[in-house]
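All protein chains but one are shown at their positions in the complex.
Chain IDs A, B and C follow the sequence of writing; residue 1 opens each chain.
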Amino acid sequence: MRSLTLQKLVLLAWVLPQPAIGLAEIKPESMPESIVLPADPNPHWVWVSDVVFHHMADGKAYLVDGDTGRFLGMLSTGMGFVGLELPSDYAQIYSPETYFSRGTRGERTDVITFYDPRELKPTGEVVIPPKRFPGMPTHNHSAITDDDRFLIVYNFTPAQSVSVIDVRERRLVGETETAGCALVLPSGDRRFQMMCGDGSLLTVTLNDQGEVTAKQRNEPFFDPQADWVTEKAVRFEDTWIFVSFKGNVYPVDVSAERPKPGPVWSLFNQAEREASWRPGGLQHLAVHQTSGKLYALVHQGGDGSHKDPGQDVWVYDLKTQRQLQRIELDKLSTAIEVSKDDTPLLFSIFIGNPTLDIYDAVSGKYLRSVEEIGLTPTLLQTP
Amino acid sequence: MRSLTLQKLVLLAWVLPQPAIGLAEIKPESMPESIVLPADPNPHWVWVSDVVFHHMADGKAYLVDGDTGRFLGMLSTGMGFVGLELPSDYAQIYSPETYFSRGTRGERTDVITFYDPRELKPTGEVVIPPKRFPGMPTHNHSAITDDDRFLIVYNFTPAQSVSVIDVRERRLVGETETAGCALVLPSGDRRFQMMCGDGSLLTVTLNDQGEVTAKQRNEPFFDPQADWVTEKAVRFEDTWIFVSFKGNVYPVDVSAERPKPGPVWSLFNQAEREASWRPGGLQHLAVHQTSGKLYALVHQGGDGSHKDPGQDVWVYDLKTQRQLQRIELDKLSTAIEVSKDDTPLLFSIFIGNPTLDIYDAVSGKYLRSVEEIGLTPTLLQTP
Amino acid sequence: MKWLDKLSERSARTLARNSSRRSFIARVGTLVLGAAAVPLLPVARAGANSRPPAPGESGDPDSCDYWRYCAIDGYLCGCCGGSFNTCPPGTTVSPITWIGTCANPVDGKDYIVSYNDCCGKSSCGRCMCNRNEGDRPVYQPFLSNDINWCAGSSADVVYNCSTAVVLGLAVAES
Partner (left out) sequence: MKWLDKLSERSARTLARNSSRRSFIARVGTLVLGAAAVPLLPVARAGANSRPPAPGESGDPDSCDYWRYCAIDGYLCGCCGGSFNTCPPGTTVSPITWIGTCANPVDGKDYIVSYNDCCGKSSCGRCMCNRNEGDRPVYQPFLSNDINWCAGSSADVVYNCSTAVVLGLAVAES
């Protein structure tokens, strides 16, 4: 060791100022303590979730500060992890998780784990039916009602149903079958929509205890045989925005008891369609609520390219449906998200390359990258 | 889809012979069944274990046929996986495994899982003290007695102890403390050795029920202050071969009640030492029993390089201590193993690149590589 | 330097994962240029497991380009200890699953292909293949490859690899 140390000093003398004589030595330090995060999240924070395809028993969620590129912390979130549920006050984090008593075999237990967002520690859990939808992650696998009271989890065994959890009382309310309909799109304090195979929505109504009081199947709002909408729908105010494989946009107003489809428009003009521009990716849509902008991840491809990565984000005014801007990304991307504040950041990540890229969402300017964010990063979420 | 299909056919017409007219169509096939492996293992099979550093809750063991490069199957082996225990008749596979009730938190359960080697299915488990040694994998974390009756598992909490499992009766016999001594080096039907911090061996004796009847601390067989031996000792007949950071070889005969150190020799001559050749890696030694050859993974490095990868395997005659051969590997390596048959294969893998390389262990000729073997492949084992 | 091109290959695979076959080909093309300076080593095809394809077929059942995989999404069982229509040792088949319609280049006919998952062990991790011809969103489950169909198996959702079994001729499309 001694000789090595000497070598090292010789080397360092070459690059460093000569050590000052009689410099005070380093004082002994105390046992490491754990960082506690600030009470109020920076709107430029982003949660990156990783399903970890090669090791699906060990899902993770990573928290990154978009302003500095600092990695703030992580959560371990079990098998087939999709994403976190963040209530509007960010006072808690809810995480639908699945575990087996022997890792990949034995008894299955599904839970909602409650985490404290400052200490990133579990504060409790609610056991739910072991039926969570084991699908490619989207933000519509589960959702919170608009008043943050009830958490709805979509189940698939392959029988279809939903579980309702009262997050205030931390108890399972119950489970109800939803044959033919999938996913959870909240639309009020006591109502949510589900997407059905025939192109219609199922409207599910709850009472104040979270019990299902009505399930109303509506008219199809698009023709599945002609043009499928992706399951990665996003919400703008009281309207859900569905985008089809071909780039047609189907807005559906869900403010009333019955969903009301609006006029269909397209992300692409004739020339762009002929150049075979398409939406694609795992999280290919993002909405900035206060400016009413839609961010769409697009690429050039044909049929069957609806999950391909893209390197272009095109921005639209949701009120006028006009294309405002084209952002060329620094790298291929499968997931994009925009922060909720008025100087928003655009986050982008590719499931094949765990590097988070950060852009100015207004100018589209590339700001920075943060590396080593998981193995197969899947979804992005901003508080 | 239709148009795509047509495009595809056009493309294929360019490379394929024209389809014969009236060719019989493919008959409907039945539901997939599971492969069952042959009763007798090919001696050229190799088990690759992966601790999966980035996702330690999801360890795996992969079985590969060295003759064909075929991937034969795998096992899921839980958190902090080290390696499998293979009895001499290969009639069963024993796997020391650790699980937590919530993946990375909750109650810890350690088990020995019994697998059927033909179906690669669990056939049972024995719960053991939740204390398995959480160290960088070596083959000496656990071991089977020479008569295949008892499995010994080293524990570290950091209190040191061993658990004894009767694999015939499938029951835990008990646990005994082994303060100051680590790892398990079997030396007979009812005896094993442990490595102690002062450079001595602890000889532990069992009765026919597997109960510990004696623990005998012996004289140091090397001077830890002068020259540390690695914990990756290998066995040749009744002699354990310890190799030091500097390449000195300390053989210890364990056939009698008291271990008998033999004459020390070196892997390196003066010139090689001056060229700073060193042993290094995670599994840097392998023995071919019938030919009495020692295979040593070596590299050029100084102090602190004892775990560095190497790209050279030097072969020695254990009877004459003469160097017989130098094999230059195709790639950097951290683990090597040799098959037990008389036309042996040399297997090599690097924890930083999950590609298994296969060589003729006699000629040293590179034969083939098998890719995509895990994430951080750690150890190799041959049946 | 030897390790460099090998690593580049791995990166290509990593990148190709969960991308369409077209993208995959595009990327590998680029990559070969990228690594052209360094000769590639002889490497056994990742999966050499499968029996030769059935009579009336052509192609390599361990390659993502194999005709039956037109709507597959997962690790090819032929690279995992099984084959294009058998499961690896110790895994359990998922009886319920999604189907695709693929054109057999040899007879030019469209076949219904059932992509049964093999379940009960963690991901095989070899020969990832994702092609989405005719793939539909998850609200149309039996046409969607984004669902882990192990859900319907006795091993529950623990996914290991995917097979591609011919169910029969597809009815002619109009």
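Here, a residue touches a chain if its C-beta (ideal position, glycine included) is under 8 Å from a C-beta of that chain, and two chains touch if they have at least 3 such contacts.
Given the structure is predicted, the values throughout are model-derived calculations rather than measurements.
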| item | value |
| --- | --- |
| From B:90, B:114, B:228 or B:265, residue that would touch the chain that is not displayed | B:228 |
| Identified contact with the non-displayed chain, of B:108, B:258, B:319 or B:365 | B:108 |
| In chain B, positions touching the absent partner | 53-57, 79-80, 98, 100, 103-105, 108, 130, 133-136, 138, 156-158, 160, 181-183, 194-197, 224, 228-231, 282, 301, 303-309, 332, 334, 351-353, 376 |
| On chain A, residues whose C-beta touches the chain left out of the figure | 1-2, 4-5, 8-9, 12, 16, 19, 23-37, 58, 60, 63, 68-76, 115, 118-121, 330-332, 353-355, 368-372, 374-375 |
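Here, only the chains that are shown with their structure count from here on.
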| item | value |
| --- | --- |
| Two chains sharing the most C-beta contacts | B-C |
| Central subunit by CA centre of mass proxy | C |
| Farthest chain (mean CA position) relative to chain C | B |
| Interchain centroid distance [CA atoms averaged], chain A/chain C, Å | 27 |
| Separation of mean Cα positions, chain B and chain A [Å, integer] | 40 |
| Residue numbers of chain B (touch at least two other chains) | 1, 4, 58, 76, 375 |
| Residues within chain C bordering two or more other chains | 121-122, 125, 133-134, 158 |
